[in-house]
Every structure is written in C-alpha cells, then in structure tokens.
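I have a structure I would like to understand better, so I am pasting it below and will then ask my questions one at a time.
Removed from the display is one protein chain of the complex; every other protein chain stays in position.
Labels for the chains are A and B, by order of writing; each one numbers its residues from 1.
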Amino acid sequence: MKKSSLILASAGALLLMAGVYLAFFVAPDTVVRIDDRELVQFSQKIFYFHVPVAETSFVFLVLGGLFGAMFLGTRKRSYEQMSYAAVEVGFIFVLLVMITGVLWTRAAWNVWWEWEPRLTTFLVLTLMYSGYFVLRSSVQEESAKARFGAIFSIIAAVNVPLTFVAGRLDSLKPVHPKVFTLQGASMEGPMLAAFLVSMFGMLLFATSLYIMRLDLLRAREDIEYLKEELEVG
Amino acid sequence: MEFQEAWPYVVGVYMSIWAVLLIYVIVLQNKLAAVKRELGSLSKAVERKG
Partner (left out) sequence: MSAKVSAGKQVFAIVKKDVLAELRTKEMVIAMLLFVILAMVVFSQAFAVILNDLDRVGGGLLWVAFLFMSMLGLNRSFVHEKDEGCLEGLLMSPIDRPLIFFGKMLGNLLFLSIVELFAVPIFFVLFRLELGASLAGIFVATIFLSNIGIACVGTLLSTISINTKTRDLMLPILFMPVIIPLLIAAVSATGGIMSGAELAEVYRSMRFIAVYDIIFLLVAYALYDYVISE
C-alpha cells in the first residue's frame, strides 16, 4: 500500500471507531413520547453512520463531475482518470447508502422500503450511475469512452439535486408520518461531535480509497504504454 | 422502537458499512499487487530489449 493512502486509511478507520464509541456511549439516546410512554429510539444510532456515508457519496460524485468537466476542458488524460476513480468511489458509497437506508427504514418504520424523497433519490442515483458504468463498457474506443464517461458524469451530477428537489414536489403521494426529524435543533454537543467525527473519518477513508483506485488506473496505463514499447521496440 | 427490536438493524448497518469498505480495499489491493507484478516483469523485458 502506498504511504499516503495507508496513512489516510488508518486515520479514517481510527476516527470511524471513535465515532462508534461516541455514538453509542457518549451521545444521549433520543427519546420519543408515544401515548405518555417514553421510548428510547435505538434505531436513531444508525444516523451517525448513514448520513456521513450519504454525504461522502455526494462529495465524490460532484468531484467526479468536476474532474470530468476539467478533462473536457483540458483534454488531459489524468483528469479523466480522476473523474472515473471519484465516480467509482462515490458509487460504492451510494450502494452503502442504499443498504443502510433500507435497514434504517425497516428499523424505524417497520417496512423495508418507503418511497420517501431521500431514498427515492438514492435509488435513482444507483440506477443512473450504474448506467455510467454500462455506458463506459459499451464504448470500445478509449478516447470515446473517456469523453462519454466525462460527459455523463457531468449530466448525472447536475441531475442529483434536481431529483432531490423533485422528490419533495409531489403533492399526490401519501406522506408517511415522520417518526423523527433530523433537523439541527436536535443535534447538539455530544451528538454533533459524534456525527462530525464519523463524517470526517468517512471522508478520510474515502479519500484513501480514491487514491488507491487512481494508483490502479495509472499503473494500468503504464502497462499499456510498456506493452506498446515492447511491440514497437 | 425499543432496543430489543432495533438492535439487529443497527448492528447490520454498522457491519455492512465495514464489510463493503473492507471488501473494496481488499479487491483494490489485490489488483494493485497484480498490476505491480506485471509492471515489474514488463519493465525488465523492456530493459533486456535495450
């Protein structure tokens, strides 16, 4: 493992473990009152990991789009590799959001799936970025693959906020009663600290993944280059 | 929801995050190692050729 990614990965992992400790042993439990009974909402603990995962995925998908735009602007191959690596890492985190989201929906609302704006957005995201990989594998020529990949990564990144806003638009859909809100008011002191530590750890860990992926892409390119040298040689 | 009902899902969330991330790291490291090996043998071959 390269030094930079090793340091980032271990720092990220340490922070994530600290996040687990803070979430379970320091942050206060959320309590809801239902019919005069006080219930500890244990499922709320999922929040401390689920939301950092979601935000990390956003960061990397947006980065993928930005690098894609930079590739189109400069035609430098390295930007295209950065875009691809960022989208792939972002996609891993999108998948994680789906897994954890489904589990949370089950724990909080007693159903496996709910057509709720955030979950819907991520389902669309999953499908859209699956399309990104299908598109890349469906183009043979390397330069066209890079071009179309970069273009679609931009379109997809633009579409993310639009999907989210549209999800809240629909007046026809039944509204599920909100069991708890995630608004800032309920997040103070130890809760916020636990959340921020997890958030930061997740970002560091994801960055290390991104560096590894980028190394792999670059090494592959070197191999192609050497192979050509041998053939021409 | 009370603790008894919720804990499997909470544990499931935390485990699945670690599992997916670790699998991804392992896959990446394996591929990197393989690529490094190929790179090494290729550059030797290029050197021999001069």
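Note that in this section contacts are C-beta pairs under 8 Å (C-beta built on N, C-alpha and C of every residue); 3 or more make two chains touch, one makes a residue touch a chain.
Since the structure is predicted, the reported quantities are computational estimates derived from the model, not experimental observations.
One chain is not displayed; in the complete assembly it touches the shown chains A. When you scan A:I7, A:V31, A:V111 or A:L162 for touch with the missing chain, the hit is A:L162. From the options A:L6, A:A144 or A:L192, the residue with contact to the chain not on display is A:A144.
The chain omitted from view is touched by exactly one of A:M17, A:V40 or A:L72, namely A:L72.
Subunit A residues in contact with the hidden partner, per the touch definition given at the top, are 72, 124-125, 127-128, 130-131, 134-135, 138-140, 143-144, 147-148, 150-152, 154-156, 158-159, 162-163, 165-167, 169-172.
Keep in mind that, in the parts below, only the chains that are shown with their structure count from here on.
A separation of 17 Å divides the Cα centre of subunit A from that of subunit B. By the touch rule above, subunit A contacts subunit B in their complex via residues 1, 9, 20, 39-43, 45-46, 49-50, 53, 92, 95-96, 99-100, 103-104, 106-108, 110, 205, 209, 212-213, 215-216, 219-220, 222-223, 226-227, 229-230, 233. Those residues of subunit B whose C-beta lies close enough to touch subunit A in the complex are 1-3, 5-7, 9-10, 12-14, 16-17, 20-21, 24-25, 28-29, 31-32, 35-36, 38-39, 42-43, 45-46, 49.
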